[in-house]
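One protein chain omitted, others in place.
Naming follows writing order (A, B, C, D, E, F, G, H and I), and every chain is counted from residue 1.
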Amino acid sequence: MREKNEVENITLLGKKNVKYNYDYCPEILETFVNKHPDRDYWVKFNCPEFTSLCPITGQPDFATIYISYIPDKIMVESKSLKLYLVSFRNHGDFHEDVVNIIMDDLIKLMQPRYIEIWGKFLPRGGISIDPYVNYGRPNTKYEKIAQQRFVQHDMAGMDKIDNR
Amino acid sequence: MREKNEVENITLLGKKNVKYNYDYCPEILETFVNKHPDRDYWVKFNCPEFTSLCPITGQPDFATIYISYIPDKIMVESKSLKLYLVSFRNHGDFHEDVVNIIMDDLIKLMQPRYIEIWGKFLPRGGISIDPYVNYGRPNTKYEKIAQQRFVQHDMAGMDKIDNR
Amino acid sequence: MREKNEVENITLLGKKNVKYNYDYCPEILETFVNKHPDRDYWVKFNCPEFTSLCPITGQPDFATIYISYIPDKIMVESKSLKLYLVSFRNHGDFHEDVVNIIMDDLIKLMQPRYIEIWGKFLPRGGISIDPYVNYGRPNTKYEKIAQQRFVQHDMAGMDKIDNR
Amino acid sequence: MREKNEVENITLLGKKNVKYNYDYCPEILETFVNKHPDRDYWVKFNCPEFTSLCPITGQPDFATIYISYIPDKIMVESKSLKLYLVSFRNHGDFHEDVVNIIMDDLIKLMQPRYIEIWGKFLPRGGISIDPYVNYGRPNTKYEKIAQQRFVQHDMAGMDKIDNR
Amino acid sequence: MREKNEVENITLLGKKNVKYNYDYCPEILETFVNKHPDRDYWVKFNCPEFTSLCPITGQPDFATIYISYIPDKIMVESKSLKLYLVSFRNHGDFHEDVVNIIMDDLIKLMQPRYIEIWGKFLPRGGISIDPYVNYGRPNTKYEKIAQQRFVQHDMAGMDKIDNR
Amino acid sequence: MREKNEVENITLLGKKNVKYNYDYCPEILETFVNKHPDRDYWVKFNCPEFTSLCPITGQPDFATIYISYIPDKIMVESKSLKLYLVSFRNHGDFHEDVVNIIMDDLIKLMQPRYIEIWGKFLPRGGISIDPYVNYGRPNTKYEKIAQQRFVQHDMAGMDKIDNR
Amino acid sequence: MREKNEVENITLLGKKNVKYNYDYCPEILETFVNKHPDRDYWVKFNCPEFTSLCPITGQPDFATIYISYIPDKIMVESKSLKLYLVSFRNHGDFHEDVVNIIMDDLIKLMQPRYIEIWGKFLPRGGISIDPYVNYGRPNTKYEKIAQQRFVQHDMAGMDKIDNR
Amino acid sequence: MREKNEVENITLLGKKNVKYNYDYCPEILETFVNKHPDRDYWVKFNCPEFTSLCPITGQPDFATIYISYIPDKIMVESKSLKLYLVSFRNHGDFHEDVVNIIMDDLIKLMQPRYIEIWGKFLPRGGISIDPYVNYGRPNTKYEKIAQQRFVQHDMAGMDKIDNR
Amino acid sequence: MREKNEVENITLLGKKNVKYNYDYCPEILETFVNKHPDRDYWVKFNCPEFTSLCPITGQPDFATIYISYIPDKIMVESKSLKLYLVSFRNHGDFHEDVVNIIMDDLIKLMQPRYIEIWGKFLPRGGISIDPYVNYGRPNTKYEKIAQQRFVQHDMAGMDKIDNR
Partner (left out) sequence: MREKNEVENITLLGKKNVKYNYDYCPEILETFVNKHPDRDYWVKFNCPEFTSLCPITGQPDFATIYISYIPDKIMVESKSLKLYLVSFRNHGDFHEDVVNIIMDDLIKLMQPRYIEIWGKFLPRGGISIDPYVNYGRPNTKYEKIAQQRFVQHDMAGMDKIDNR
């Protein structure tokens, strides 16, 4: 089990009366230390409660965001990740930009070895958009992993979409 | 969030009384600038509302069209893409030709690094046809990506089809 | 097996070069004689290829139409039913009106003992609309069947809709 | 376990070199005695391998046939039922007629207390047809069961049909 | 097709630059006239994009809202319904209260013969809540319909929930 | 929590080296006392591991058996129920007989207020058989429950069977 | 939105450092006032995270618990319901007893007009058990609702169980 | 759209009174010219209506046949493909032979760059058989594609088969 | 179609009164000649009716066995394969041993170029076990195929297991 000092950076998990910020605020993100830094492993977040605004029309957009990464020294704490994603609620951006922004913020936060973000948005005008972006630390094997996974993206088990 | 000048080419999204053209009109397609051109990423459109006509019998055909691409400098705007796909409504062509035409038009529009089109049509005479075509910019790594994805096409998660 | 004279009204089924009419034309509907008029039985048509236009915006709408009826003396022939449904292709009407019109036309055509129409449309603006209408011949037990089925409509196996 | 004399009418089950007859032959049906005639119970056959011909165009039709009945004194043996259904293979009839014929033959064979037949055919021209017919022995409570089940037919768990 | 005067109350559908209001505003709802008032029929809206706030913690809640009604003289227009549901975005209320409020507003708007609202919310603390409320016009047969549907609510095809 | 004396008849649950009997042995069934006899409630067993033999050909048959009952004073213990069902392993009987036998044995064992058995067998010769039988204590309201459930049997959520 | 005084009994929702009690503690349940007491409506809780112990063998059992009720004057708060269900974690009881206990506790807590509990447990020895119990306030119409729902329990959309 | 001369070999599509041949007749296959011969692309046929006979017992077999190919100069026309597949109706062969024969016929017809055939048959005696065969033009890159796809056959999204 | 002499080794298919042996008997396996030995192709058997005994407790185990192979000169006949699998019925062995034994027997029988066996067993104690074993003829390319498929085993479309 984790010692007190191993989780001392965590201020939001289990906290009462967390304030929800509905304007984009990457500074809310918190981390904890990776206890298995000698080993590559995957952590994946499934986030079906993402909503933002269309920057042109102002109408709400909805998506499920999937985030997978290989941690290095520190890891993002999931309650703070939730609050970060919630902060897109009243923020306007294109689907394609949203996944790029999320990835940039998480790279900056925890400098992961590898990370990928897949957004699956609900349709507008009968068409839905699913952007995907990934990253491997430059000049390491993780950069090659990023290239390999990018090339094979979405080839298996492609969603059947019928808008119902 | 995007600045005004970053979306100035977009005239259809959020516009009132857009006129729907039901004759094939690739000129309706519009683009906007890619804000992340230094990075490869995927954009996928799921389009379950495609319909065209059989060039021999005139009867309507129905399909779901999946479009995935890696943008370069400019990107297709989704509302104009919708209007473009709608313009096949009273146009007659074979299933196999339709996906080739869509890909040619999108390559011409935005010169993507990579693009692929997968059409899944409803059955006629108990048989359904699913054509697939892809493209990588010649003499770049994207041409190799195209070859690799082409070879492995439809090997994973193949649809179970029972015509019900 | 049916005798020649039992199918003499059928001119479209198996016919070459049927002309597809894309303007609403109920007159294309054809019938054949019910060989089991002494018995109540159900006939159901599943029609996933329905498309019409929005009367306000002109944009295409898509639906699956389910038609169930109890025949009386004559029955609608399915090829002509297909051509009839196709004739809504370039016709504009609200979802709620479409199912009422289809039912009125089929009642006029074959005076069924009972009939019901259920339309399940694809979403617009994140909301999909599913209108349902039914009819039992007035002052017969079929009117009571209509009332009973109407009261219990859509209570069982309700569709899970998530717009994907 | 059943005694020899309780299954003496069964000649086809487990028999070598049964001859398959591909012309409609109701006389192939066999029965065995119901050992629980004092009790109402249901027997249901699921038959996904049904095929017949279109009487107009000659093209093959495919269906899953569901048969449910309440036995009286004798019961249909399943191997002979299979051979009976196989005998429609090169026989032409409308979907609506097929289910009526099957029901008439089974009523004649075993005079069940109640029986119902539901055919779910594959689409032709984008439309599939699902006829349903039922029967309760006249002037008994089974006639009322037939009426009640008929009225509520297909209200629950209606199939979602998208022709794929 | 609908005449101009039959849709003259509709100001939002197809309009450019509709302003999205994120504070509860029932006054945005619009109606159009029912062209089939002599007939009972069902209209159902599937709304998977609903989000509101928890009144205690302020955290976002997500739900799919299903609305079914039998129209009387006027009917709610779907684009305005969308804007109305969007207006809960930054509004806080308990799940159980939300469905009651929506129903009250729609009754006030169009005095339907019958209406029902079913909310299916995403889980909090491992438990999800699905409130359901319905209404039939008092002292009419619709009140009895409401009672009958209420008694049988959710007995068929109950969702399997595993929080994934 | 149950006291020792409330479970004293249970000898098989948690016992080491239970001997599996593969010849039909209803005497293995055990019971425990119903602690809520003043209240009607349902207990259902889902048993997907049932196998017996065909009495004519000797080949193994497989089924899922669903058992639902309303207990009276005593209830069947599930471990002993498992051993009872296992005892059909090398026993030969028709599908239709098997469900009747199971019901008779359980009625004899615990005299339930109500009980029903539904067997869903794997196909032989392309056809699968699903027998169903039920019982309500004669001359009580449970007899009426049996009649009502029997009449409505299998009308909702009917299995889609395609033999794959 | 709810006023402060309308939620003053709620001490656990949004509270920091709630202590999880793993021994059965019905006293942890909290309530809030029903703002719509003049109207019957349904509230349903889906609880897939239930676990308790077998009273004979001590091994853990797992279930999804579904709770549906019609509130009267007060309603159970969902965070306290969660903590109550968690308190079965190290408590031993038979499946059949667990649902009876939960119902008794919730009746005592909030005296609902109607309530029902359905437990769907994971298999032991290849058999799974799904107990169901319900209650309507005696000598009111809710008692009749309980009887009607009890009679029709689990007839629609029955789960297909194959233990995988 | 295709010019007249581009489809002049097509005689069956849209033709009235096509005669259905139920004895194996590969000569019925027709072709049309590939308009995109400079590009590799995939065409896939989903054929769920295949039936043939067992060469030993004479009993009917049923399968879904999936055909995928990369066209060269000419392409098989789908109506003629249907008639070809129909011609197996009264023909007897082993499952393993059927897919080999279909592939040989299609190679001979259109000399494709690559082709693969996957048959998924319904069970006999509780076991179903799924043969798969593929081909790449010898001494070209397509031969290597064939080898690579062969090695990875059926590793992803393997069907779950339970014979129901 | 196959000539008589091409199937002369087949004695069980279509035979009357085959005796079912419930003790492990690999000698019952029969073969027929491969008519396409110049070509690599896949044959897959789906076998959902496998049952054996636990060697420690004697309780029955159930599994679906998937067998895929590339034939060389001879091929296993499916009726004899069924009887072979049936012969495990009263035989006790660990899950992990069963798949090894089946593979060894089939290698010995027909010396295939490649073969793989995947068993998916039902859970015991809440855990299910899925062993997988494969083989490629030593010192051939098939040995490499075996290594490649082994490395990638079960990475795609992994079953979701929830024991219901």
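Everything that follows uses one rule, which is that a contact is a pair of C-beta atoms (placed from the backbone, for glycine too) under 8 Å apart; a residue touches a chain by one contact, two chains touch by 3 or more.
Just so we're clear, the structure is a prediction, and the values are computed from it rather than from any experiment.
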| remark: Hidden partner sits against chain B at residues 156-157
| Interface with the unshown chain - residue positions in chain H | 156-157
| message | Considering the whole complex, not just the chains shown, which residues of chain E touch the missing one? | response | 59, 62, 120, 122-123, 125-126, 128, 159, 161-164
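The working rule: only the chains that are shown with their structure count from here on.
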| task | Nearest 5 degrees is plenty: how much rotation brings the CA atoms of chain E onto those of chain F? | result | 145
| field | Result of counting contacting C-beta pairs for A-H and F-H, higher pair | value | F-H
| task | Name the chain whose C-alpha centroid is most distant from the C-alpha centroid of chain H. | result | G
| said: As a test of understanding: of all chains, whose mean C-alpha position lies farthest from that of chain D? | reply: A
| request: Using mean C-alpha positions as chain centres, tell me how far chain B is from chain F in Å, no decimals. | output: 55
| note | Multi-chain contacts in chain G, i.e. residues touching at least two other chains, fall at 14, 123, 125-126, 128, 152-153, 155-157, 159, 161-163
